[in-house]
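Here the complex is missing one protein chain, while the rest keep their positions.
== subunit A ==
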Amino acid sequence: MNRLQTMSVALIALTPLAAQAEVTICASLSVTGPAASLGIPEQQTLAFLPEEAGGQAIRYVVLDDATDPTKANTNARKCVEDEKADILLGSSTAPTSASVAAVAGETGTPVIALAPVTVDAAVEPWVYRSVQKNALMASALIEHMQKTGVTRLGFVGFADAYGEDWLKTVTPMLEAAGIKLVAVERFARTDTSVTGQVLKLVASAPDAVLVAGSGTPSALPAVGLRERGFAGQIYQTHGSATTEYIRVGGPSVEGSILPVGPVVVAPQLPVSHPSRGIGVEYYTAYVAQYGEGSVSAFGGMMFDAGQLAAAAIAAAEGTPGTPEYRMALRDALEGLTDVVSVNGVYNLSADDHYGHDQRSRVLVQVTDGAFKYLALD
């Protein structure tokens, strides 16, 4: 009896809510599995996303895809069919994002991916990304190399898609900048020794070395280089921008330079940086909840995705839950200009579904065991 009463009260309470238009954003994130270190801060950022935009309430749904593309596909379908999602978010890695994007294209739902995913031309109109391209990140490093007079660069990268993509990205850029690639070496995440590669690098006498790896394994070549007495600059990619990298590398990674999204060093940004205000706000709120050193670029990407979605909702007209409204949201996303978020300023267009410019990356240097903002000019 009691339960029935509660239920009817709940039902009555729900009725007006259901009548009111509510926009649904459904995310598939890799909260478990190999990419958990990306998915967890993304999920935790959910609490800091806008609750309403343009007078409309936003409902968030998060599903875990366990870094599995098949699961991501199922999640995306669940989002569209069961949750009547108006916008999809995710996923955390390129393969899982490709699965979500495929469903997005098929069902005509806009998606904001948190990984640099490449999709078919037919699907592309529906796919947006809140993550910087490798080329944008590399441009910051190359700018620094030119400024400090580096003419000979050694490259040591993961023997996988990540390292390969970085090599492909930087090779033409280095050529244009007049920097010679003197050695190209590979290593694996599970390697216990990189002495051979390090000896070869040192023997080719580079001014600086770029390590293209992600996470803590990229500390190993840095340690090896310092052990062999290499005194030049060590550059890393944004894949290593975690406090764990500094912990494992210790004194050997002091002074190494990485490109990152501005949010990672939000409180250190110059006052003139557009992301400073909103970045510090997010940074402080996140640190208050999850502790010092918890802010990562990945949570920032999720925050950006939330800002982009909110801006599109504010601009689009229509009834949530209908195909027309999803179309309107897509059009709104493509037309967004000057959306300021924690990882820079977004200007999207039909040709550019990333929307970043050089304000979306800054350089940081490991100084006294922490990331310090490094001004480029």
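One rule holds in what follows: a contact is a pair of C-beta atoms (placed from the backbone, for glycine too) under 8 Å apart; a residue touches a chain by one contact, two chains touch by 3 or more; residues count from 1.
The definition used in the following text is that contacts and distances are computed from a predicted model.
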From "Stage 0 sporulation protein KE", "Transketolase family protein", "Branched-chain amino acid ABC transporter permease" or "Manganese transport system membrane protein MntC", the hidden chain's UniProt protein name: "Branched-chain amino acid ABC transporter permease"
Please pick, from A:Q56, A:T74 or A:T216, the residue that touches the omitted chain in the full complex. A:T216
Who touches the missing chain here, A:K84, A:K133, A:K200 or A:R359? A:K200
Per the definition of touch given earlier, which of A:E185, A:D304 or A:E334 contacts the omitted chain? A:E185
Quick one: say which of A:E175, A:E244, A:E281 or A:E324 touches the chain that got left out. A:E244
It is residues of subunit A that touch the chain not shown, namely 34, 36-37, 156, 159, 185-197, 199-200, 203, 215-217, 219-220, 227-228, 244, 248, 250
